[in-house]
Structure formats: structure tokens, C-alpha cells
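With one protein chain removed, the remaining protein chains of the complex are shown where they sit.
In this document, chain identifiers A, B and C correspond to the written order of the chains, with residue numbering beginning at 1 in each.
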Amino acid sequence: MSNVVPTRNLTRADFSSDQDIRWCPGCGDYAILATVQRTMPELGVLPENMVWVSGIGCSSRFPYYMNTYGFHTIHGRAPGIATGIKVANPDLTVWMVTGDGDGLSIGGNHLMHCLRRNVDINILLFNNRIYGLTKGQYSPTSETGKITKSTPMGSTDNPLDPVVFALGCNASFVARSIDVEAKHLGQMITRAANHRGGTFTEIYQNCNVFNDEAFEAFRAKDVKDERQIHLEHGKPLLFGADKRKGLRLDPKTFKLSVVTLGENGMTESDILVHDETNQTLAYMLARMPFPQFPVALGVFYAVEGETYNARTEQQVNFSVDKQGKGDLTKLLNSGETWTV
Amino acid sequence: MSNVVPTRNLTRADFSSDQDIRWCPGCGDYAILATVQRTMPELGVLPENMVWVSGIGCSSRFPYYMNTYGFHTIHGRAPGIATGIKVANPDLTVWMVTGDGDGLSIGGNHLMHCLRRNVDINILLFNNRIYGLTKGQYSPTSETGKITKSTPMGSTDNPLDPVVFALGCNASFVARSIDVEAKHLGQMITRAANHRGGTFTEIYQNCNVFNDEAFEAFRAKDVKDERQIHLEHGKPLLFGADKRKGLRLDPKTFKLSVVTLGENGMTESDILVHDETNQTLAYMLARMPFPQFPVALGVFYAVEGETYNARTEQQVNFSVDKQGKGDLTKLLNSGETWTV
Amino acid sequence: MAEAVQARSSSKAPSKIRGAIVRFAGDSGDGMQITGSQFTSTAAMLGNDLATFPDFPAEIRAPAGTLYGVSGFQINFSSDDVFTPGDRPDVLVAMNPAALKTNLAALKPGGLLVANSGAFSAGNLKKAGYAENPLDGDSMSAYQLLSIDISKATLLAVAESGLSTKEANRCKNFWTLGLMYWLYNRPLEPTLRWLDQKFKKTPDVLAANAAALKAGHAYGETAEISHERYDVPPAVHEKGTYRNISGNQATAWGLVAASQLSGTGLVLGSYPITPASDILHELSRHKNFGVTTLQVEDEIAAACTAIGASYAGKIGVTTTSGPGMALKMEAIGLAVSTELPLVVINIQRAGPSTGMPTKTEQADLFQALYGRNGESPVCVIAAATPGDCFYMAIEAVRLATKYMTPVILLSDGYLGNGAEPWKIPDVSSLPKIEVKHRTEVEGFHPFVRDPETLARAWAVPGTPGLEHRIGGIEKSFDSGHISYSPENHQKMSETRAAKIAGIANDIPELGIEEGEASGKLLVLGWGSTYGSIREAVRRSRARGLSVSQAHLRYLNPMPKNFVELLSRFDKVLIPEMNMGQLVKIVRGEHLIPAESYAKIEGMPFTVDEIEQRISQLVEA
Partner (left out) sequence: MAEAVQARSSSKAPSKIRGAIVRFAGDSGDGMQITGSQFTSTAAMLGNDLATFPDFPAEIRAPAGTLYGVSGFQINFSSDDVFTPGDRPDVLVAMNPAALKTNLAALKPGGLLVANSGAFSAGNLKKAGYAENPLDGDSMSAYQLLSIDISKATLLAVAESGLSTKEANRCKNFWTLGLMYWLYNRPLEPTLRWLDQKFKKTPDVLAANAAALKAGHAYGETAEISHERYDVPPAVHEKGTYRNISGNQATAWGLVAASQLSGTGLVLGSYPITPASDILHELSRHKNFGVTTLQVEDEIAAACTAIGASYAGKIGVTTTSGPGMALKMEAIGLAVSTELPLVVINIQRAGPSTGMPTKTEQADLFQALYGRNGESPVCVIAAATPGDCFYMAIEAVRLATKYMTPVILLSDGYLGNGAEPWKIPDVSSLPKIEVKHRTEVEGFHPFVRDPETLARAWAVPGTPGLEHRIGGIEKSFDSGHISYSPENHQKMSETRAAKIAGIANDIPELGIEEGEASGKLLVLGWGSTYGSIREAVRRSRARGLSVSQAHLRYLNPMPKNFVELLSRFDKVLIPEMNMGQLVKIVRGEHLIPAESYAKIEGMPFTVDEIEQRISQLVEA
């Protein structure tokens, strides 16, 4: 987050570049782009103070369409470049777009370190559970047994959950949303933007060409109420069309279950209350198996802390305060010298 | 784990190579080596069927001292090489040694993927919270503010906990021990060896040259009973010299606390019982802040599942069963051909 | 109106021609790649020699009607030998305005332009940047324009299929193919058979496509075209059974073959990247050959799994393209130092950095030779044609396992995606690959060498008594243990170099592909420039010029007679799709003042370009 105050009124057009958008018709990336472009004007950051950084993949083409500064880098390395940008100029607001391949396959290490360091950049991971740009191979988030061009007999890997991974990396803000849920997605983006420190938001994104309907089981209109649970801090973890289902923890077995209010004597006081500051709870919610449990959306975890870039900047400032502004002549003549 | 049954009696000498050991005198690596060499004969695997793979670092010199097959590879890449070995010949028993730098800095991504895939190799991560071989820079597990050669004003990163990380990567077996606790370490190694599937064991290791006494606050004889808690499946999470302290979970706040039996009406039934099959519990135990809580040692999590190498092997076998053993002439003549 | 072909009945017999070049161009969604490959299959089955050039857009599915969404497929088929997909097409099929805009410049003056007027809507014209419809007015007067509303004709033809208009519209590529079959007097049956197979499960789509194909053919036959028809007789091929094969398919099959020929399992570690992914895809379908394919997390892991597999006694292979190759270099260095066999295949694409992933280039030769830290010699070889990829893949495995070394096989996007008719070899004629895993304990240390090849022993885990440790630190020549001795480092560096240099004794000498064994000019190529050079040299020779062709398949080491052969010519010309890499090596290693012809457009050389350069040099 940057502290620069906007000096002019911003609209969606201010954030839309003149480049032709080159995603497949029907791709979920369009919806995300639209929500981002709609949300940006509300954040109070001028386009010239904003940088969008990405790796390689369909999702990583995103920066071309934002009328801000943008850097379409190399596969998996966006976190390093974004870190360099933020450290070099902490006044910039840095967003990063990555994919499940870019961010979790080749780029998993950089993502991990970026999150644990709490670099103040906002990361959006478009998870379509497939490699789109290379025309459809399975990704680290694809379900085991996935049949793709490279795995005609099914993939042999256990998938990774991006939210679980981010929690394992000590991320200071972890959220999840869905491409087509414009309102929810907009809220998550706003939350991320306002969080002081690094943020990680997974966005389920449909690749209609190579992995169509990957999220239909809980994204579709007719099932979503029963199959999604929206996390809200301080509120009981209820879901269902009439909010009569809820999550309950057995304190003895340390196991979670879905219960229905009114059944078996269950009341709201039996239901877990969401606490964004509790990493263990976040972890448990992210690990709920589907479809036995609903899919959790919203902010899993958010606790602000010191950022890497702030600490780095402080050291430079502190060092100037303590040692005085560097004097080259003094440096060159420091230690033992002799004169001829 | 391999299924090869040993055909001769093995002793520690069978696993000790003739190479001079080149660690600094007093290094914790010696103790680990000794325990490993003492434990190996009991595992029933012949030296010729065992491969020790490592990356680069002081810890990664380990394979040279084992009289088995060994591969001292390149920095951070041991998981890839170990995976290749195991997939190529699943009959081999593959062990991997890495450091906090090798495994979590440059090699974090490979480690992550190796763990999530459940490749049947046993990984030992020697965590000395420092880069030893390059003479003392901070590592991803060093505490924030660590003063080293490269960080004269203190490091600006938040550290990573290897156990938390491994849990975030879906590892199927996660444990922790200490270099000098030979008995405990031996048990962990045996548990790892007997676990069907990939295993991850963090070993706190003292680097007496560049990060001496990093673990003394809970490793030292006089404090260890009060500052360590040993996890045992199915047993209550008690610690202290007289085992009167324990861990209790508040089911409402979802928070953990240290309680004393007999005080405030606490009895053993208030104490959490360790369950190796509960990832959330494991995660919570790994996240306990020290010194408010004791440091947990033992097996955090262990659930056996299908391995990557087994699935990969099955596909080859299944494919031979279904399509018949490959016939090159048939392949070359498949599809449309014409004869002149 | 342009000098359009008048619609009238035409029942003339087709005239015999030697060959033709046809380019299909349309929207990514128009199915041009299928049309092209069907035309290719039929031509192949009729015995024509041929070469093809598919040209995809970079986008997965670019928005309809855009210039960057145009997909093209060119085929050159003939009763003569064919070495390239041809420079400029005789016939251009343009399925929409964008296809016309991006391809017209290539069409030969006076060539036939078949345009789907039905797609020349105001919207499409605008997207292509046409202010006016180019099919109206005089702007096409340099060509024979055949403007047909193929969209409408197709809808009419498939009306009975019950398909939706959208689906029905998708059949127009088969209508067009039918028309082209009529033009070149080709049978419909091969494609009808293919449709039967392909759409077994969707009979309505099958019926519609078949109807469209027939209707397009009938349009030419019955109706209304004044244009001549042609017959392209079969080429004189060596006896044998043939198939079409693309470079990537041939590479994959070569690896399967090598595994069989050596009786050694193969493990591919790979990470998808354009234009190399198809090798992974193809290999993953042949697990019943004992082939294991691992799609891993990145290129480094891909190289490392392959190295691990090699260490464990299998054939470790990794496939990639330029940027991925850069990432593998440190790991390849480890294989150099530990002297493990490793096959690395780079399907080059245009760089630097991400570059132009769907475009071809030969600019990774330096990287292959020199891209590692330290003195790190490897064997580098390159395939010349799609079919040659099969043999060079086998050769890569043979050399890697025999010499315990990484072998880098260079191919490129043009070879990988391009296809050619290929004579299927008799399996028994393929080279045996003898793989030796050491078992003898006596006298063993991990760096004990075969005195002839200098290869170290391949002792694989699981072998009793040969337990040993290897790594990337310098090793003693005499024991394989770590050594920091100055003299030993010199000796080991020289040994590694000598081992690779010694491969020259085990590879064919450089031959003359075309022309005399001495003369004014030798055109020396490597990799995918083979076809263009061959054809250009042929044509130049036909014009009486003293020019010959040689083609390097072995770049490191080079064939033993290399210098001697080059010295028999007054001049040497080296065309490369880069800024001049081989040429620097030839000059640097051998002080031969070869001339560079460097072109870096992401496209193969045209025959014309090389022919002109030859003329300049020989006639100068």
C-alpha cells in the first residue's frame, strides 16, 4: 500500500490500456480484469504510481491491459522483480498477477519467500488448475488423475492448495475469491489493497478452453449457496441458502463437522466464529475436503506486521542518521593508509 | 522404503565410508552422522541398495561419509535428483540430506513439490539457522534481526518454520528432532524409514562456528524438560520434568494454552491428546511460539498414502498390460502410411 | 472488379504440372491446420514429395477476425524432390479479411486467390484494417481472384445435418478442402476415412463435414469455375513404406527407439514450453515401451530428474526450448562433472528472453556449446529435417551412454512442427546401442575409464560392491575422490575435453549433399536450413554455377574431415537463422574465412534468398 494521495478523480478508463485483449473469448480472465479495473479508481492510487508485475502465462498478460506501469517478466520470477521494484521505490503500489503454474510450479520458491518476508505487494493468483498458455497440461493445483496432453493416463501428483501453501509460508494476508463473483472479488481486492503488508489472494478462474467448468461444482448458481461458505471476521461460520448450516469443531477430537442449526440440538453457539487472526483456524478452513465441506471464500487470515521493504528502508535511514550521509572520500581513506 | 530383504548381518561399519570427515570440530553434524550410521543396520536395507543424495552446504557433505551409493549434487536441487533416482529404480532406498539454506532458500520449490507429490524418499533437513559453508550468512530460518556478515544491522526477513512449511506442502510425514538427542533422533529416523511414502524430518543442528548455541534455550540439559514437549501419538500432550504441564485448547477461541495439572482444576482430561493423523493439530503444535510454549519434538503428522513413484510405475505396468509390450515396428507403422 | 475467374462450366482434363505451393490462411477458429494436414496426408498418399509449414498465432484463441489471430498452413507438393515448404504460394486460400491482409504479399504474382467473400463483413474488414472491401474494385488485379461465399455454400451443404448455424459454419474448412481437392484432382476418400475415425462419436458432425467436403468438390466439378485443374503425378520415391512425420514426433519416436535398441528404460523429465511440449505429449503416450515421463515443476527439476535417472542407470532425457535451456545449464554442468549420460533436447525458438515463442530460430548454438560456467564440454548435434530428428535422437542416446556425457540435440520450431513424408525404417537396420553397467568390483573406482572412449564406468546403485559417491566438485583422476590438486584439475579438464573430442572418431565424416566435392563455393548449413539450402544449391547448379552443399549434424565435435572438406572450396557460405554463430566457430576454431549469411526474422530462409546469395558469391 502506498501513502500517495490521489490528486484527481479516477475512473475505470484511467486504468484501461489501449491494447487489444488477447485472451480466448469466454476466458475467466476477462471478468477479473473488469473487476480490477472497476475497483482501482476507488483505491486512491494514481495510475502512474501503480505497477503491475507478472510472470508468464495467459493470466500473466494482465499488465498489458492496465493503463499503469507494467512489467511482463519471465516465468515464475515476478515476485523477485516486484520485490526489487518495491524496495527500490516504496512509494509505488505494486500488484502482481500470477497463475497456478507461474506462481506455484516454477515460481513456488519465490512466492514462498516473498510471502514470508511480508513484502508489501499484492499478489493475485489466477488458479485455473491448468497451464493455459502452453495449451493444456496439468498444473500443481490440478486434481490427481487429471488427464491432459502430458498425462494421457492421468497425473500422478497430489495437488497443492494455494491458500494452505500461503499459510504455510507465513503470509500476512490470505484470501480467496472467484472470477465471476464480481462483488466478492472486488471486496477482496479492496481488502488486499488496504492491508498494510503483503497480501495473497487466490482467484478461481475458469479456463474455458483447456479446463472448462473446473469450479462449476461450487460456482454454479444453483449450488453455490450450499457449497460455498463466506468467511467474515467475528461472524459464525454459517452457510446455505438460509444460513442454517454451520461448522462446528469437536474440541476433543479436534475435528470439524458440518451441522444444521436446530438439528441434534445445535444452536448458533455451537458454531465456530471466524477469526481472521487465527492461523490455525485459517489452516483448518482451507483444508476442508470438498464436497463433504463447503469451499471457503473470503479472508482466511489477516494480521498486519512490519514489512520487508519498510525494514530495509529503515536500515538505510537509520544508518544515515547514525553514521551520517556517506562520504566517499572518507570511505576510501578509512582504515590504514599511508602517504608517499 | 524398499522391500529388499537383507541377506547379511549389518553393522555400523558397513555404513561408514573411508573418507576423512571434514566438518569443523564440534559441529552438530558429527552427532547426526553417528546416529544415522548406528541406526542404518537396523533398517534391513543393504548398503548397495541405498542412495544418499544431497545438495550443497556443510550438511550436504553427508553422503561422502556413508558407505552406500551417494550423490553430492548442486545447491538446492537434491529433491529433483532424488526423485529421478527413485522413479528410475523404485527398489532403491533413497535418503536425502539438505540444510536450511539448501532446502529452504534456493531449494524451497523442489522441496515443496517433492513433498506434495509424496515421492518415497526420506528427507533430513539439518537446520542450523545459518549458511555454514559460505561462512555465516543468515538463512530463511534465522530469527529476524539476525546479525551476520551480510546483515550487519540485522536481517529483515521473517523466518520460516520448516515443519509448518512441510505441512503447508502436504507432506505425508513430518517430524522434528535434535542433533545431540541420539536416542530420539534414532527413533525419528527409524519412524521415517518405516513410513511408506515420503518423509520430512527437521533436525536442529548446532553450528558451533557461525551460530553457536542457537538451540541452547531448549536443548541444554537443565532446561530441556521444561522447554521441550515430545509428541506421541494417542498420548496427552504433557511435558515438564514431572509431566505436570500440558497443552490445552480453548474450543471457543481456538487458542492453545499451557496449563498445570492440579492448578485451576486442570486434570489430564483437559489436555489435548496428540493425533498424528490430524494436520491441523500438527500445524498448531508447529506454530507454538517459544518460549511461551515448549518446542515440540517428535512426529507431528504421519498418514500413509499412495506415492508418486508407485503411481508412475503403475502407469508403465498398466500400459504394458493394456497395450502390450511396446513394438517399435508397430509404432513406426501406426496411423496413415503408404507404400511405394 | 478485379480480373476474377468467371464462373462457367469447365470439363477440361486437368493439366499435368510438376508441383504447386498452396497456403491455407484463416482465423484460428477456421481449422486451417486440419485442412492443411488433410491436404498433406492425401498428397503424401498419392506419392507426392512434400514439405509443410504451419504458422500459428501466439495466442491460444485470439479473438475472431484479428490480424494476430490468423493461422496459416503452407504445403509444397511435387513430383520432384521437395526440400522446403516453398517460398511463395501459387494458391492462397483466405478465409477472412485478416488472412488476406497478412498473407497476400506472399502470393506469387498472377497466383490464384481463393477468398471466402462471406467473411468479408464490415466488422471483419475493420478488424483487418481494410477501409474498403479488397474483393471489390481493382486492388486484386495482380492475381486470379476466385471470390466465393464459402460460408453460405457450407451452410447450404450441411443444412440437413441438424447442426446449429455456429456448428455448421465450422465445416467450411472441409468445403474449402473439397474445392482444393477438385483443383488438384485429388480423391476425397482418404479424408472421408479420416473423418469416419475422428468423429466416430458424433455422427452428425461427421455427416456435416463429409457433406461440406463433397459440396466443395462438387462446386468445382459441376459448376462454375473457369480455372484450370491440375494433376501432380507421384514423385519417384525410394521403395518402401512411408508416413508423414513431424520433427517433434520423430524426436519422441527416436527416443523410444533408442530405449528399445539399448534395452534400457528411458526417463523423460520435462516442463512444458512452446515449441517443445509435443515431445513430452507424444512420449507420454508410449509408456508400454517402458518409457517414464515426468512433468515436473520447472526446467531445473526436469534436468535434475533426468540426471537422477541416469545415475540410477536409465536413459535420462530432458526436453525444452531456449529460456528453459538457460535454466538447465547449471544442472548440465553437474552431468559434465559427474560424467553421466544425459540427453538434452532444445527445440529452439526466437529469442532473446521470451522472444517470439511460436517463431523459429537457430540462435541457441552458442548457448549449447558455451552456456555453462567453467570449461564444460558437451557433445552437440543437430537434426536437419523432421525425419532426421528420429535418427539424431537415437544418435544422442548412443553417444550419451557410450561416452558418459550430456549430449545436446538441437532442433527448432520449424523442424518440430513441420512435417515431411518419411520412409519408415526397418527396425533391424537401426544401430544397436550397447549399454554397459559395470558390475565388476575388481579395480573399480567411479572414474576408472575405458581407455579407448575415455568414458568412466557406469556403476549403478543396487550393484553390490560398487558403492561410491560422486558430486560436482573436482575429482581425482586416480580415485574419483574429491581433489583440489592443481595438476589433477588440469588433467581432468583435459580428459573431459579429450573425451568429447574423441567422439569425432565415432561419427560419420562430413559428406557432400549436393554437387561436386570441390569447387567455387560450398554452402555449409546446420539444422533446419537444410531444405532451403538444398533446393537453392540445386537450382543454382541447374543454372550452371559451381556450388555444393554440406550439412553439419555434428557440431561438437565436428567431423574429422571438416577442415579438409572446406578447404576444397574457394569460398564457404554459412546461412543461419541467427546473427552468425556457426560461422564464428568455423573461423575461430579453424581460421577458415567463411562468410556469414545471417537472417533473424523468426522465419526459415526462402530458397530465393539463398539462391541470390549464392549467385552473388559465385558470380562475383
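To be clear about the criterion, a residue touches a chain if its C-beta (ideal position, glycine included) is under 8 Å from a C-beta of that chain, and two chains touch if they have at least 3 such contacts.
Note that the structure is predicted; figures quoted are calculated from it, not measured.
Contacts of the undisplayed chain with the visible chains, over the whole complex, involve A, B, C.
From the options A:H72, A:R196 or A:K255, the residue with contact to the chain not on display is A:H72.
Only one of C:G371, C:G418, C:G515 or C:P575 touches the chain withheld from this view, namely C:G371. Screening B:S17, B:T35, B:S105 or B:Q187 against the full complex identifies B:S105 as the residue touching the chain left out. Not every partner is drawn; the one left out touches chain A at residues 17, 19, 46-51, 53, 63-64, 66-74, 77, 79-89, 91-92, 109-110, 113, 312, 315-316, 318-320, 322-326, 328-329, 331-333, 335-340.
For chain B, the residues in touch with the chain missing from this view are 20-25, 56, 58, 74-76, 105-106, 108, 131-135, 137-138, 140, 149-153, 155, 209-210. Not every partner is drawn; the one left out touches chain C at residues 58, 68, 321-323, 325-327, 329-330, 333-334, 336-338, 348, 350-356, 358-359, 361, 363-364, 366-367, 369-376, 471-474, 484, 486-487, 489-490, 493-494, 496-497, 578-579, 584-585, 587-589, 591, 593, 599-603.
Convention: only the chains that are shown with their structure count from here on.
Computed centre separation for the pair chain A/chain B is 29 angstrom, with centres defined by C-alpha atoms.
Taking the mean of the C-alpha atoms as each chain's centre, chain A and chain C sit 40 Å apart.
Counting partners per residue, chain B has 109, 113, 312, 315, 318-319 as the residues that reach two or more other chains. In chain C, the residues that touch at least two other chains are 287, 297-298.
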